[in-house]
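Note that one protein chain of the assembly has been removed; the remaining protein chains are unaltered in position.
Showing chain A:
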Amino acid sequence: MAAIFQGVGAAAALSSSPSNSFDTKKLLCSPRRSFSARKGASFVVVRSDGSVNFDLNHKGRRAQQLITNAVATKADSSAAASSSKPGHELLLFEALREGLEEEMERDATVCVMGEDVGHYGGSYKVTRGLAEKFGDLRVLDTPIAENSFTGMGIGAAMTGLRPVVEGMNMGFLLLAFNQISNNCGMLHYTSGGQFKIPIVIRGPGGVGRQLGAEHSQRLESYFQSIPGIQMVACSTPYNAKGLMKAAIRSENPVILFEHVLLYNLKERIPDEDYICNLEEAEMVRPGEHVTILTYSRMRYHVMQAAKTLVNKGYDPEVIDIRSLKPFDLYTIGNSVKKTHRVLIVEECMRTGGIGASLTAAITENFHDYLDAPIICLSSQDVPTPYAGPLEEWTVVQPAQIVTAVEQLCQ
């Protein structure tokens, strides 16, 4: 885990210029586990200016090339380096796929449905190769009918299957909102506990790279008040795989948030089977002065800010809350009791967002431990603008985090 963060700041290491050569054959033929970075180098997502150093979302399919590009070049450069290390290195989208694949192997009732999840391999390649391996019925390409295929997943879950429904983009799931809210969230209750809905709803969300308003939504706030649903957000290959597996095994409906800009994060993860706890937060960086609560992509903005803060003499504690609903109040509480100061950094909408709920929960439970009012940095309540600079100003940038911590610790 820590490896990722050691590298933050050294960011520019990986460039994903579209001009890199791209050899599909080589990529597809190399066993996943041989992909590896140069020895000792860790993968970095953010440049010092806070922008992401790869372009995942630029015009749909091209983005895929960019991802694989980066992998291919790296695989080229160091074929043998990884064999001596424990675990294996992979990208976040591959980690998700690995988790999914393992669960599908383990349990024949696990199936996938969604738009382009089968033959096309998923818009972000999370399900690549699964249709070939498991067949068209287990990896079901659906028509573009979000409400109906989500409802179908719920019906399948009620009758004994464990479907993983992919929203090609989280925003598309707004079209399935009725099914997610009224059926996923309520059916177990209204049926008096007779029917379970062990479904996973997942997909790419968040503000990407100039994808325009509809494809750059922060929907955590929309889903969080649905009763009966758990929500988790992954942020590293390790927790992506662990949360995917945990979500599939859970008897509850789980929404797994992935972030469009994190799919080609690279990390070495254990070879052994593991799962993450759906309800637990992750301690990213222990510290003494201030608790920074964050999740998903903002974790990297926070870590970038943390580097600056450390240089300025602060010792921030960074927690990736991971479980967006319910909150892990134990981990959060322990941190608050230690630092007495809280900064929340999220990409969610300011109004009614995760940060707002988190602020309320902390105030309710740990008010006596606070030495300063909680500061919550959320993205702006605007439709995500297309233009680069406007988009950048919509989400929280590392410099704002530094300023906020300085203010909190005055």
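Everything below uses one rule, namely that a residue touches a chain if its C-beta (ideal position, glycine included) is under 8 Å from a C-beta of that chain, and two chains touch if they have at least 3 such contacts; residues count from 1.
We take it that contacts and distances are computed from a predicted model.
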Statement: Answering from "Large ribosomal subunit protein mL44", "Pyruvate dehydrogenase E1 component subunit alpha", "tRNA (adenine(58)-N(1))-methyltransferase" or "DNA-directed RNA polymerases I and III subunit RPAC1": the UniProt protein name of the missing subunit is "Pyruvate dehydrogenase E1 component subunit alpha"
- prompt: Which listed residue (A:Val112, A:Ile154 or A:Cys234) would be found touching the missing chain in the intact complex?
  reply: A:Ile154
Message: In the whole complex, not just what's shown, which of A:Tyr120, A:Phe195 or A:Trp393 touches the removed chain?
response: A:Phe195
Task: Using the touch definition up top, pick the residue from A:Pro227, A:Pro270, A:Pro286 or A:Pro383 that touches the left-out chain.
output: A:Pro227
Message: I need the residue numbers on chain A that touch the omitted chain, in ascending order.
response: 108-109, 111, 118-119, 135-138, 140-143, 145, 147-161, 163, 178-179, 182-183, 187-198, 227-228, 230, 250-252, 278-280, 323, 325-331, 333, 365-366
